[in-house]
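Complex shown without one protein chain; remaining protein chains in place.
And then chain A:
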Amino acid sequence: MQWVKICRQSLSSTVNTTLTVALSRHKLIRRSMASDATTRFDFLVIGGGSGGLAGARRAAELGATAAVVESHKLGGTCVSKNVCFWSQVMWNAAVHAEYLHDHSDYGFDGGHVHFSWETIKTKRDAYVSRLNNIYRNNLDKAKIETIQGHARFIDGPDPTVEVNGKKYTAPHILIATGGFPSVLSDSDVPGASLGITSDGFFELESLPKRSVIVGAGYIAVEMAGILSTLGSKTSIICRQTGVLRNFDTLISSNCTKELQNSGIELWKNTQVKLVSKTGNGLLEVTLVTKDPEKKNEEEKIGTIQEVDCLLWAIGREPNTAGLNLSQMGVDIDERGFIVVDEFQNTTRQGIYAVGDVCGKALLTPVAIAAGRKLAHRLFDGKEDAKVDFSNIPTVVFSHPPIGTVGLTEEEAIKNRGKENVKSYKTSFTPMYHAITTRKTQCIMKLVCVGKEEKVVGLHMQGIGCDEMLQGFAVAIKMGATKADFDKTIAIHPTSSEEFVTMR
């Protein structure tokens, strides 16, 4: 397929005619050296994170010419901002700190062990730059061009992207620009900018003495857990009555309880009113607490002083600024996320979006799966390829960790009616704690619907739940019923066996 296209492009005070020659996608493309020519690919990806890289690499494997535009480091939130790796490493460090408390119970001669945040940060930085290099090498090996810079759409008969003055186009353009932590402006809350977000958390050079985390989602829970367990006196500021309110109520209430048991101070029904810096450089955080149930009660004002770390964990927003989406006919929803259908199509033909920028299931494996499925759909003739967003298993690295897949009990009841839903629950102290003074609980719940008791939701919190979930997720996706669970022989002694022996 060969065609020639002439278009007019206005550039500052000069008028240029741009000539573009496009060749059949199975031949090597010629890239023009002239700065005003548009370079054409089969597949152009904006955003070199989990979703974008997965899509680009799979497309290249399927024979497409591909390029990735990235304005920072390759790897995105998961890798280059080190979120997945770093938060897991810090969680492991915190788990070690917990084990240290148990050592003397297990017969080990204690002695005071000192934790060095600096040591871990140095190791993590070295590891991450290794990963960055691995990502770059993977792209080079796959002959995917990496374009460093910030992308912006410019209109034309075909969607075109401009980066540092150069133009690129493709019949298929994927937006995978991810997201960033939300912040409150100083006009909303005076002094808000004195706080940091999860991005800043990973830049901390040392463990804060006094931490205040604002938020009640999984990020707030994880950050608070890490800081508190490693020795920072920590408070969580919660707008409502507990954390993880979108999770099953069993998890939400249990997690709230475990947080408090571990020594984290939880402020319920509270918001930050103002933040100020005191003479010694530390922060004073002013809070206002109002219980909505007690309408006649006055709101209470409280302060937390000598705070060296105020962390906002109030949500994440999509990275769409500067892309010029409105010009391109790509719709966004009321929160700014790009609207896509089940096949990741946006409202403009030829432009797609995957990952956090779409606002649904903000997880690395989901972005990767969506990127790959799209590549198969576009370049492998698999017209039906799409991600199944139901039954996506997730883990929250709290202390102890939480695992969940499928519907909460409330969602199941809403869907199918209370008479069709049956839940099985259990709680116990894991054997690990048989000889420790410190104790945590393990709680488990199965949500079943219908006469055949199909398992539509599984929720748990306890030691080992992070590694336990994956296998059960496979079975649930296959449509397992309670009877299937019961038929499976237990592995002993483990905590996971409690799922297959529930009454």
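Heads up, the rule we're going with is that a residue touches a chain if its C-beta (ideal position, glycine included) is under 8 Å from a C-beta of that chain, and two chains touch if they have at least 3 such contacts; residues count from 1.
As a convention for this text, contacts and distances are computed from a predicted model.
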- Query: The complex has one chain missing from view, so what does its UniProt entry call it, picking from "Transcription initiation factor TFIID subunit 8", "thioredoxin-disulfide reductase (NADPH)", "Queuine tRNA-ribosyltransferase accessory subunit 2" or "S-phase kinase-associated protein 1"?
  - Reply: "thioredoxin-disulfide reductase (NADPH)"
- Item | Omitted-chain contact residue, chosen from A:60, A:363 or A:412 | A:363
- Had the left-out chain been drawn, it would touch chain A at residues 50, 75, 78-79, 84-85, 88-89, 92-93, 96, 99, 102-109, 120, 123-124, 127, 131, 134-135, 138, 363-366, 368-369, 387-388, 391-395, 403, 431-432, 434-435, 464-475, 477-480, 484-485, 487-497, 499-500
